[in-house]
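Missing here is one protein chain; the remaining ones are kept as they sit in the complex.
Every chain is named by a letter (A, B and C) in the order it is written, and numbering of its residues begins at 1.
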Amino acid sequence: MEHRSEAGETDRPTIPCTPEAVQNEGLVLVFLATPAEVSMELAPAMLDAGVRVIDLSGAFRLRTVENYARWYGAQHTSPQWLADAVYGLPEYFRNRIPGARLVANPGCYPTAANLAIRPLIDAGAIDRLAGIVCDAKSGVSGAGRKPSLKTSFCEVTENFSAYSILNHRHVPEVLMTSGLDECEFSFTAQLIPIHRGILETIYFRGKNLNSAEDIVAIYKERYKAEPFLRIHKAGNAPDLHAVAGTNFCDLGAVYDGRTGRAVVVAAIDNLTKGAASMAVQSMNLMLGFAETEALL
Amino acid sequence: MEHRSEAGETDRPTIPCTPEAVQNEGLVLVFLATPAEVSMELAPAMLDAGVRVIDLSGAFRLRTVENYARWYGAQHTSPQWLADAVYGLPEYFRNRIPGARLVANPGCYPTAANLAIRPLIDAGAIDRLAGIVCDAKSGVSGAGRKPSLKTSFCEVTENFSAYSILNHRHVPEVLMTSGLDECEFSFTAQLIPIHRGILETIYFRGKNLNSAEDIVAIYKERYKAEPFLRIHKAGNAPDLHAVAGTNFCDLGAVYDGRTGRAVVVAAIDNLTKGAASMAVQSMNLMLGFAETEALL
Amino acid sequence: MEHRSEAGETDRPTIPCTPEAVQNEGLVLVFLATPAEVSMELAPAMLDAGVRVIDLSGAFRLRTVENYARWYGAQHTSPQWLADAVYGLPEYFRNRIPGARLVANPGCYPTAANLAIRPLIDAGAIDRLAGIVCDAKSGVSGAGRKPSLKTSFCEVTENFSAYSILNHRHVPEVLMTSGLDECEFSFTAQLIPIHRGILETIYFRGKNLNSAEDIVAIYKERYKAEPFLRIHKAGNAPDLHAVAGTNFCDLGAVYDGRTGRAVVVAAIDNLTKGAASMAVQSMNLMLGFAETEALL
Partner (left out) sequence: MEHRSEAGETDRPTIPCTPEAVQNEGLVLVFLATPAEVSMELAPAMLDAGVRVIDLSGAFRLRTVENYARWYGAQHTSPQWLADAVYGLPEYFRNRIPGARLVANPGCYPTAANLAIRPLIDAGAIDRLAGIVCDAKSGVSGAGRKPSLKTSFCEVTENFSAYSILNHRHVPEVLMTSGLDECEFSFTAQLIPIHRGILETIYFRGKNLNSAEDIVAIYKERYKAEPFLRIHKAGNAPDLHAVAGTNFCDLGAVYDGRTGRAVVVAAIDNLTKGAASMAVQSMNLMLGFAETEALL
């Protein structure tokens, strides 16, 4: 029991964020929490130095330079790594993550959307002709830490607003992972005046469904071996308090059998399951630790 | 310039909320901000005493006892007044409000929804087969002032949750006013951790539309004489700060011409345009005042 | 009833913020909501052009260049105007404001502090040897609109912190107006995670007092002709909701007769009584309008 250092200070050692320093320290894996344009340069340099990389930016999530150019409005400068990058959503790419050299950690919005939508697509439970609506809401930390008028306290408190309507750069991750065409998927991002958490309300018309219990059954079967998915009873929906600070994704479903209208609600913490702790989940897989190590 | 009374006190005179007291005072109109089950008894008593009534509850908004029974889960005890009640949405019932004895002030959610949806239905701009999704979010004041765990500060702050999914009692007001069938309309209510304001994100597939400008043009034409509707430029969406404390409804539209996906966003203050100030707007019409009196 | 312009737009005419433009338009008075270093240059230019000025910065509040240098850490570049400037607290300088050419609108914190403390000093009700503590809390708008990490939503929400402890630049305005020596006055500013409002909790030892009623009586007597001061019953304290958006200052007092410990609480809205609406109050006095015009 020794005395702590000055409050607000830390004596944790740091090293420069360079391939040389990382090599010298003998690190086998780095997390990059850098902007896409930085990750595009830094990740290949780390990889060339023999270090495995989990990149939290969007740099390596999409599979083609065309897609990257369209959604990020910039040219990809390391296209040679796109094919090797593994999309780090363990629930769907658990077999490929352990051997990956470069893991592209998923975006926060697509994580909730894919975990909610993909099982229903796979089960043929969605009338795709009628389209899927994903109305997404995120806490302000999703916008990053850099000060801006848009994220300043007085603009956000007692307010609510939509942004990137139909045009958010996370959309292609849902199309890619859940196998949807853009015309089938309407997505709006919105800012909740809270620190952390994403709630997505997803609307579709059911196919081969009789009741919300059927949706719940699909989720339970698909996720029965998953440690971080929790399914609500039919008719109930999750909230953000239940997932704050955790690696859980909570799902709930409501269904009107008479008209076929369906709503599923997905909740995650954008800073953990939507970013940092899912990256740790991938690291656990990559380094041979128990997948839930440090996460449960 | 005289000295104010004690802070926190008021010397405004009050009278009992009875037909007799109201008659004795010679009032010609009363506002009822009482629960539906109270309004059902009190409004007829006031009306029988010759006093006009603007009722802010849901008691007289629906036209049939069957509908009331379904959505309110109770028997209507004054069905004789349902036919006479005028739905107090001035933008659509301005001709009937001045002569009304009983005005049923609209619900907060339907006000935003109808002002956004009805012009597009009337213009044939919505592919109704694909359905309309209305993802609605409200500040906590929408739940009333009575203390409950659900609306206590610690449950609400840093949280976000959906309720009454597909089953909110305000739904029939949208069906009735915009002329939709229930199977065409999916509605979810959600609680924003703020005091006041409603934002609704409405999704549909466009018909006979080329761009968001077309939607804006429909709104501008329909509402060109309306003092309380403000239309954003194509591609822009309103937020809640802009309508807080006002009688405005702000509308914005986004459209993807290639796929036909459309999103419109409507913003009102649930306590004013969604309740009190719209009631005053109706009162102005009923008593022959300028419609914007005290509201602009 | 004409159609409104685009939501979010305005067609209010603007003119350049220069003496020439102001003269050309024939304006007789301008409000400057500029930083102190800008006001120091701009106000004299406006005054030289024959325009009266209400300056909302700290540029002309202190009476000496030495004081300015100490608290603002900068040299005053227009010292010739310090003597002419009138401190725009109508409750104490009502006689001088009507004839003033330059009014220095008070700081938000000193407005609440002076309105609470000065009457008690004047009445000899404070044991000054024991000192006065003013623990002040402000909404985030008090920090201005410029984005910074300190005022970004995620830093402020669910947080509370003190700043400028014993060293806030508003302190000299309290010393000057209430006639205190610095050693008698301890002041700490703190950030509340809200948009607007200042609450100050002021501690002292009473002199010649028996009960909270005595404090209330002093306030009521002193402010009996004031339209914007509201005094709570003995033992009660104001909150911020009651003053939000108003020009009121609410005061409350608690006293323990046995030990002489006293607490008074003052509440204002920092954006109105602490800034804009008090400036309008001064303008009303300067231009011969009713002092409460547009404010009650």
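One rule holds for everything that comes next: contacts are C-beta pairs under 8 Å (C-beta built on N, C-alpha and C of every residue); 3 or more make two chains touch, one makes a residue touch a chain.
All values reported here derive from a predicted model rather than from experimental measurement.
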Candidate in contact with the missing chain, chosen from C:67, C:190, C:211 or C:292: C:190
Touch criterion as defined above, residue of C:37, C:135 or C:213 at the omitted chain: C:135
Contacting the left-out chain in the complete assembly, out of B:34, B:67 or B:157: B:157
Hidden partner interface residues of chain A, rising order: 1, 3-4, 6-9, 157-158, 220, 223-227, 229-233, 236, 238, 242, 250-252, 291-292
Touch residues of chain B, complete complex, unshown partner: 140-141, 145, 147-149, 151-158, 193-195
For chain C, the residues touching the chain missing from this view: 130-131, 133, 135, 137, 139, 155, 157-163, 165-167, 182-183, 186, 188, 190, 192-197, 199, 201, 203, 205, 237-241, 244, 254, 256, 258-261, 263, 265
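What we mean here is this: only the chains that are shown with their structure count from here on.
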Whole-Å gap between the CA centroids of chain A and chain C: 47
Where chain B and chain C are represented by their mean Cα positions, the distance between them in whole Å: 39
Touching two or more other chains - residues of chain C: 157-158
